[in-house]
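Here we show just some of the chains, and they stay where they sit in the whole.
Chain IDs A, B and C follow the sequence of writing; residue 1 opens each chain.
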């Protein structure tokens, strides 16, 4: 009843791949197989986000098979702290978490995971208003809708614009973004790749206020691994990311096909059109924010520290954890040679 | 008073009543073509073998069961109308007290529920003083005990007091003294006769004691079972007031003997295996 | 025969149908004014027509989680109730634990559940079991104690074993209470299963997953189609319990029709 890794039909992607182990040496294949089944927990279900759709596609395309990995993909609930805890406990080996900030908060609270990759270099959160709001200052004296807690990036943005937060009434709203359109709230937090798309699909026009425009740091989709697993099976982690990155590239060109793979996996109803939009939006954010000279997926201590300092400043964590213990900066670059993903692996 | 029936008409009239419990194969014919006419102010005892339908007949009169055929009239009305007019007092075969109320509360709750009867204005001592009533029944010391803390006979007396306090026009009593010793029973009987005479209440009284039936009643109705029917009627034409000293008189014995004979014929054919074992 | 005839009679189904019609009318009126809050009924209906399989398979997942959870939860509750009833020490020891389990929100222990029971069906069954446990426990305890004093005395005079008193006396006496709680927890088990699907990682299917996915996409019609499935299953479960109860408790006052 778990994962899709048992049904081999799912591997029938449109690019035919070689047989098991075709992309690795026999020795590396044996090392990867020694890792056993690798359980990957997604951020939220099989939504077509970065670090969800790409591993799904990697499985469907047979890339994991090619590198001798036995990967099981489990849908997450959207509560990324749970992902961190599952990885730290060893119930899952690899997972995706919203961004570096979330990693730092979890680590600061004692959850022992290592960050091996990240995708976007901008915050994923956004603040939506109706077009009549032209200055964030106007939000004072109005109601702001959020999903349980005001994202720190949004808070920082508002503070940066000099908004007195004590004058903004915050309420928790459900999943339904139409509270904004109906005027029950004057601003609403959301994910760039979700609510704005939904509202757009409804034909509603909204203004997005993005924290990065106000110098607020952030990130999208950080990959975390169990430290012991990384120590014991580093090649497996490497080749997991290798396959994921290869699939990422493939899906950038074949969004519909990859989303179809995810749709097939999902038994609980799947909005294909919406998810294609989600994927396009997210890859746009990821690609658009990739710093020059870096490879996709690369995680360095510097941006993580920036986010860490920011979180300390926002009183989210008492101090930045020892990043040397958290961030594994050299893993992703080692997957590339001359800016190209190494595939097959010698 | 609006409760007066047409002159000469019986106050309680059961006409050709039939009652069958359940349906299909499992049905039980409890009563078949039972007639019972009780003129106003009469004291009628019903006696009969266990299971012959005495309680069923009483419930029919009280309107607690519908007859399958035949009619029941109280003072010319349906039992429902009679209940609505607060004419009926009912003492069931089990005490049926409210376990969460004490003895006094159990007597008072029914009075309260029966309130419109108070409008008759004819209230005498009885209802207005349930404590005295209970004391006369020997429950003066246990007014504030709950049913669960009473002996069987005390519970029965509490149920009795509850019915007396209603001062009903028709008093339907189902073996009300069965759990009482001879002397307590005598005292309760006297009190019943008091109520009956003072209020001109019509009484239908189910009992298993032939002596009691003869001592108290104007008429004894003997029922037979299988299915329940009236086996005979014995009129007790002895002077009133009667007293327990009369119990050993020849006239009394004569009546008792007639009732016993009727009862024996009513009983015998039913359980042939019952008596020959000795 | 009579049972079936009962269902067919208008007196039986007409009030239900009428209420549902009134609700539908109200619904349509609200939905017309607030399209973002309630989907229109036709759009919900279309969901079923377009993808009956989707709802059937997900409903089946949730139903099987709910039923397994019920089995576990009711069995555990009855067992603990028996122990509580037989020993005051046990009662004082176990009651606080039961309360703790009862008030702990699933979302808080979801990671622990997944760690303990894996990604499969087990954590959902456990959550459902926990949801159904407490109502059954409380009612069964009262029921096991509500034994007629005199009958208990008769049993005691023949030195009936505790087991005999339990099985032949306490248990039947507890049935009216047990069934009352079953009428509560049969529908409630669906809520347990759904909450588990919402909050524990590894939910691939089930109406809870469907609602979660659909609501993240603001697909109101889908959310409410799933709720309709839940309501139908819940009503059916209630009907089953009530029917069994009617037979099992034919001797009890509570089943008297007036």
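Criterion: contacts are C-beta pairs under 8 Å (C-beta built on N, C-alpha and C of every residue); 3 or more make two chains touch, one makes a residue touch a chain.
Since the structure is predicted, the reported quantities are computational estimates derived from the model, not experimental observations.
When all copies in the structure file are included, the protein chains give the formula A x1, B x2, C x2.
What we mean here is this: only the chains that are shown with their structure count from here on.
If touching chains are joined by edges, the resulting network of the protein chains shown has some other shape, matching none of path, cycle, star or complete graph.
The central chain of the assembly on a C-alpha centroid basis is C. Farthest from chain C, judged by the mean position of CA atoms in each chain, is B. The distance from the centre of chain A to the centre of chain B, with each centre set as the mean of the Cα atoms, comes to 85 Å. Centroid to centroid, with C-alpha atoms defining each point, chain A and chain C lie 37 Å apart. One simple way to say how far apart two chains are is to compare their mean CA positions; for chain B and chain C this gives 49 Å.
Residues of chain B found to touch two or more other chains are absent.
In chain A, no residue touches at least two other chains. In the complex of the two chains, the chain A residues touching chain C come out as 1-3, 39, 41, 44-45, 47, 74-79, 81-83, 85-86, 89, 91-92, 174-179, 181-182, 194, 198, 202, 265-271, 274. In the complex of the two chains, the chain C residues touching chain A come out as 34, 36-37, 51, 54, 57-58, 61, 107, 110-111, 114-115, 118-121, 198-206, 209-210, 212-220, 222.
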